[in-house]
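What follows is one structure encoded as C-alpha cells, with my remarks underneath.
As you look at this complex, bear in mind that one protein chain is not there, while each of the others sits in place.
Let's look at subunit A:
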Amino acid sequence: MSWMSTDVLLAITVGVLKAIVILLAAVLSGAFLTVIERRLLGLWQDRYGPNRVGIFGSGQLIADMIKIFFKEDWIPPFADRKLFVLAPAIAFASLLLSFLVIPITPGWGVADLNIGILFFFAMAGINVYAVLFGGYASANKYALIGAMRASAQTLSYEVFIGLSLMGVVAMTGSFNMRDIVNGQEGLWYIVPQFFGFLTFLIAGVAVTHRAPFDQPEAEQEIADGYHVEYSSMKFGMFFIGEYVGIVLVSALLTTLFMGGWHGPLLPPIVWFLLKTSFFVMLFVLARAALPRPRYDRVMQFGWKFCLPLTLINLLVTGVVVLLTA
C-alpha cells in the first residue's frame, strides 16, 4: 500500500480533524467552566452569580473574553521579561497537551500512546515550572512566596500521584489508557482501587491548586500568589489553564477509575461527558463547601498520610494480582 493513496490521506484528514475538535472542546470547556463555576458558586451561596449578559448569563464568557483581550498587557519593568511571558504559556500548554492521551470513546482520542499515563506525569511535572517561573520572574514578594508554596505543594503531591495510579497499572498490566478503559468493562477500578482513587483525587486537586488546596493563591495571606503581577490575557491563561486542569483531572478520573466510556444504554460519548462533568461539579462543590486548611497541615497530610497509603495500596494490589493471576 502506498502511503499517498486516497484512503491513507482520508484517514490522516479525519484523524487531524478529530484532534482539532478535541483540542477546541478542551479549551472551550475550560473557558466555559470559568462562568459555570461562578454561577454554581452563586447558586450554592444563595445569590445569583453572573446572570446579566445573555439568557441566564450565557453570554458572560464572550463579554469576559472581549474585556480581557482589551485590557492593558502590562509587563512590569522590574520583571524578568522572557520568563514572565513564558510562564503563562507553559501553564496553559502543559495541561492542554495531556489531553493527547485521553481516550474519549472507542473511535475518538488523539493518540493511542503505550506510555499514556507517563505522558500525563511528564506534563504535570512541566506545569510546576509555570508557577515557579511566573513567581520568580514577577520580582514581587507575594509572587515569590506564592510560587515557592505552590511548587513545594505540587511536588509533595506529585510524589504519590504516580504511585496512586500504579495500582490501576498493575491490575491492567499496561500504561496505555485505552487498555485501562477496556480492562474496566466488568468492574470499574474505583471498587478494587478505592484508596488509589481517593489519593489520586486529592493529588489532582492539589496539583491544579484548587480549593481546599489553594494555599498558593491564598488571597488573605499572599494577595494572589504567583500571578499577582499578571494582567490581561496572560492572567487569563493562568486562569483558563487552571480550569483546563480541572477538566483534565476529571477526564483522567473518569478514564482510570470510572470505566471511561463504558455504561449501559446511552452512547459512549454521553457516558464519558456525564462522568467527567460529575467530577467537574465535585471540584466546584469542594470549593464551595470546604474551608482552606493551614499550609503545614497540607504538607504533612501529603507526606505522612497519602504517601504511605499509596505505597501500601500498591503492595496489597500486587499481592492480590499475583494471587488471582
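As a working rule, contacts are C-beta pairs under 8 Å (C-beta built on N, C-alpha and C of every residue); 3 or more make two chains touch, one makes a residue touch a chain; residues count from 1.
The rule we apply is simple: contacts and distances are computed from a predicted model.
According to its UniProt record, the chain left out of view corresponds to "NADH-quinone oxidoreductase subunit A" among "NADH-quinone oxidoreductase subunit A", "Sulfur carrier protein ThiS adenylyltransferase", "Pyruvate dehydrogenase E1 component subunit beta" or "TRAP transporter small permease protein".
Of the listed residues A:16, A:43 or A:187, the one in contact with the hidden chain in the full complex is A:16.
Check A:25, A:83, A:170 or A:269 against the missing chain and you find that the one touching it is A:170. Which of A:131, A:206 or A:314 touches the hidden chain is settled by the complete complex: it is A:314. Within the complete assembly, residues 1, 3, 7-8, 11-12, 14-16, 18-20, 22-23, 27, 68-73, 76-78, 85, 88-89, 92-93, 96-97, 99-100, 110-112, 118, 136, 138-145, 148, 151-152, 155-156, 158-160, 162-163, 166-167, 169-170, 173-175, 223, 228-229, 232-234, 236-237, 295-296, 299-300, 303-304, 307-308, 311-312, 314-315, 318-319, 321-322, 325 of subunit A touch the chain that is not shown.
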